[in-house]
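Quick one: structure below, then a few questions.
As you look at this complex, bear in mind that one protein chain is not there, while each of the others sits in place.
Presenting chain A:
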Amino acid sequence: MRAFTYLLKQCIEDFRRNLLRTFLTSLGILIGVSSIILLIAVGLGLKEFINNQFESLGSNILIVLPGSIFQEGGLQAGQNIGGVQFDEEDYRRLKKMEGIEYIAPAFIKTVTITGEGVSETGDLYATTEEIFPMRNLTLLTGGYFTAGDITKRSKKAILGPKIAEKLFGKSEYALHKSVKIENLNFKVIGILESKGGGGLGGPDFDSFVYVPYKTAWSINKAKDFYAITVKATDIKFLPQLKQNIKDVLLKKYEENDFSVAEQEEIQSAVSVIFSVINLVLIAIAGISLIVGGIGIMNIMYVSVFERFHEIGIRRAVGATKKNILSQFLLESVILSLTGGILGLLLSFLITLIVSRYFPVKINIIAISVSLISSAAIGIIFGVIPAKTASNLSPVEAIRYE
């Protein structure tokens, strides 16, 4: 222990004497470690962000979609998506089923929306009033449209806060104003509170213009729906409800024409995609760690050659091969750990700044992975130079000036 403390002290003094060299050698590891931590942080942040998004959209939710989107548990690539378009009859049949708390069909179309001379591209979301409690869409101001408005085909619209702000400058100003969508004039009766997010796998509820689905029939001539969203009364009914919906729809459609997805399935599928992309990026960053390791190996060789004489003296006074090996290994590990710790600090700093604009999160796994991997790099790339040092003949080493 005394010998170890001494060696450690000497090693740190050596590094202090060659501060610039030590820093430059550690730089490779510093960059490698910080990029790995940052990528893990971005990955974790995104995952948490997506999960929060999905959770804020309500639980116990099933989404009936056209086409076969799931195969072997994963999201399918586009070729089978398409399938059928659901109609009002499908909606009516499902609505009659037991165990459903809310049901909302959706016709979604990208349209031009005009309000007070400003035109914006937005998404029309033609549905029922049940979408609001189901998706926890609360009002900033105004009110919701009702079942009666659907039957009467009232020209009433509820705006998401983003589209309301784009059209009227401030979202509250939109209330009681008129918006024009494909030659139909709608009266804005409510503005929703922001749900945040969108664009990262979940739908952007802030940008939709919600209208009664029957009113939208003059735009949606086919009177069809892109999706039907259902909320079960209890999570324990979810599997049974899923099966029952399938059975009902199978009377009319083929197996591959539609999918009944649990929101959690979509959520985990999206998570998996992000995790895979993240992992690939981390692996690429890992290459920079290896490059850093080669830098360490290089400088360790220089260090061994510079210190032939010293190695000879140490051997003459009784150092074993193992002593010399551990001395140089210790140096190489400290060198790479220094890089690792500096990289950790740098990534903390960057995370602190970036977290204002982007979801990032550092956890104990990222920290330990980076520190363990930098120590491992030190051992792996230090072992060959250290072996060279320990295998020197004492008498040849001591003669070397």
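Assume a residue touches a chain if its C-beta (ideal position, glycine included) is under 8 Å from a C-beta of that chain, and two chains touch if they have at least 3 such contacts; residues count from 1.
Just so it is clear, contacts and distances are computed from a predicted model.
From the set "NADH-quinone oxidoreductase subunit I", "ABC transporter domain-containing protein", "2Fe-2S iron-sulfur cluster binding domain-containing protein" or "Glutamate synthase domain-containing protein 2", the protein name that UniProt assigns to the chain left out of the figure is "ABC transporter domain-containing protein".
Within the full complex, the residue among A:V248, A:I313, A:I350 or A:A375 touching the omitted chain is A:I313. Here one chain is not drawn; of A:N136, A:S194, A:N298 or A:N323, the residue touching it is A:N323. Residue positions on chain A in contact with the hidden chain: 2-3, 6-7, 10, 13-14, 17, 309-310, 312-323, 393-395, 398, in rising order.
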